[in-house]
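What you see is the complex with one protein chain gone and the rest in place.
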Amino acid sequence: MSNIAGKAYAMNLVTPIRGYLAPLNKLFFWLVGTPLFKSRLQGLLTLSMIHYARWVIVRGDEFPRVEEHGQGEDSVYSYMFFFSNFNGTWEQYVDSFSAAIPSGLDLLWYKNVGWPKAVPELPFHAYVEHNQITTDYYYNAYPMAASNDVKSANKVKDALEAFVTSTRGATPEEFLGQYNRLLKSLQNDLSQMDASPIVSLASEAIAKRRRDGDRSNRRTTTHGT
Amino acid sequence: MPNQAGDAYALTTICPLENDAHQDRSVATVIRQRLKDLPLHEHSPFARVPNLYLCRLFVLDELTYQGSPARLDRLRSKYLVFVCDLHGPLDPFLAGLWDNAKETLASIFAFCVGFKDVRDGRTFAAFIEKCQLTTTFYFNGSTDAPLAEQLKALYLKQEFAKFAMDHQGEKADALQRAFADFVKRVEPSNLAGPTWRAGASTLDAAEVRA
Partner (left out) sequence: MSLLDAHDIQGNILKGYGRSAYPKARYLFLQVKEAEKARQFVRSLVPSVTTSAPWRDGANVARPAVTTNIAFTYHGLRELGVPRDSLQSFPDEFAMGMKARMDILGDDGASEPANWDPIWQSEVHIFVWLSASTTEAIDGKYRAIVALLEAAAPGVEILRGHRGPGKQDDLPYQEASALYGPDGTPQAHEHFGYTDGISNPFFKGNTAHEGALMGGGKVTTAPPETREGWEPLETGEFLLGHKDEACESPEAPTPSLLARNGTFMVYRKLHQNVGSFDAYLERLGAAFPGGKESLAAKFVGRWRNGAPLATFPSEKEADEFAARWAAARAAIASAPDAATRDAAKKRFADLNLQFTAFDYAKDIDGGRCPAGAHIRRANPRGALEFGVTGAFETPGAVSNRRRILRRGLPYGDSTERKDDGDHGIIFMAMNASIRRQFEFVQQQWMNYGNDFRLANDKDPISGNHRTLNGTPDGRMVVMSGAKDPAPPFFCTQLPRFVEVRGGDYFFMPSLTALRLIGDGDIDPT
């Protein structure tokens, strides 16, 4: 089990909503997606801790119907699945949302059964802990890149390609001038990436056991050949 | 289309599990064991899948009870939850997923209702679509570029930062020559390589040579 893949943390929350309110929640999400509410997302974008996140609201009878399992679920409540890929530690993430965009959270979890509100923090922590489901396997294509790094890298790539084109045939002096302008335009994007800092002592202990296991497996192989 | 944010696509699948046990162990236990045994990071079978940014798998055993006065909800079956963030559209992604990870998928999904009908990419896609949920709201806090472009961009950011630091204060002609060598080495527009390896979690493992 692990919620962690490098700099990304996978959070899974499955929370009940009273059935008759679910359409209202869906309406809120629809509104949040409209230009009118773009400012609501400003906080999320500025926090810049999330690669991707999604909310999925389903009634019991909307659970998948496959063959003999054709009836879906007959749950009392509708359920909201929340899946997030964020950077940083669990507490950093949960606390940042509680502190920076509490009214947004209260809207998105509007009237979820047992939702305590995003502030104060300790009941909110307890709610998330109570409803979080551990990921059994998590894969991340760029474990060394936070969302900030991905965005910054795209900027560097675009600027670099344009620079290569525009400096073709330039004299050394012209080149230097343009190069310095390039560096200036990228001056907030030139920090280097590396492996993630540890997310918790427990997850680091597991990763270390796996690394040690891999090493001893390799040793065994070497002895065998 | 709520499953998409630009070209980023949110695939959410929850696959009902057969209620039987497997060799005296619950199906959930077997799946968890198989997931635990999958290699991680650059060794993951998912690292071979084109345009897959992130994915996760877990078994949903039960719905969490919220305590009185909330009502107790029980599921009719357990589910295998499979969630991907990918560069869309979905169909070619699913084809690439099956082509590159079919053994893993066959092992992990073996106990899902309906998976026994899966024989090839087409039937796999049909199975996934039956278990797919429609996203209510998808937030893209990153980019929606093809994965190969993102990995190349990360490689370039890292290498260019090093170049800039190594050549600080250099004279114009020497700098221009060094930069020409740099471009020759990193090939900024060649997505095939050199680039970063999908799934690499350490710098030592990251670089894919051209």
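Every chain is named by a letter (A and B) in the order it is written, and numbering of its residues begins at 1.
Note that in this section contacts are C-beta pairs under 8 Å (C-beta built on N, C-alpha and C of every residue); 3 or more make two chains touch, one makes a residue touch a chain.
Everything quoted here is computed from the prediction, not taken from an experiment.
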item: Among the chains presented, those that the missing one touches; value: A, B
item: Per the touch definition above, residue among A:4, A:66 or A:146 touching the missing chain; value: A:146
item: Positions on chain A contacted by the hidden chain, ascending; value: 7, 39, 42-43, 45-48, 87-89, 91-92, 95-96, 98-103, 119-122, 146, 148-149, 152, 179-181, 183-184, 187-188, 190-194, 197-198, 201, 204
item: Chain not shown, touching residues in chain B; value: 164-165, 168-169
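The rule we apply is simple: only the chains that are shown with their structure count from here on.
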item: List of chain A residues in touch with chain B within their complex; value: 1, 5-6, 8, 10, 12, 14-16, 25-26, 29-30, 32-33, 41, 44-45, 48-58, 62-69, 71, 73-77, 79-81, 83, 85, 113-114, 130-131, 133-145, 147, 149-154, 156-157, 160-161, 164, 170, 172-173, 175-176, 179, 183, 186, 189-196, 210
item: Touching residues (chain side chain B, partner chain A) in the complex; value: 5, 8, 10, 12-16, 31-32, 35-36, 38, 40-41, 44, 46-47, 52-60, 63-64, 66-67, 70-71, 73-77, 81, 83, 85, 112-114, 127, 130-143, 145, 147, 149-154, 156-158, 160-162, 164-165, 171-173, 175-176, 179, 183, 188-189, 196, 198-203, 206
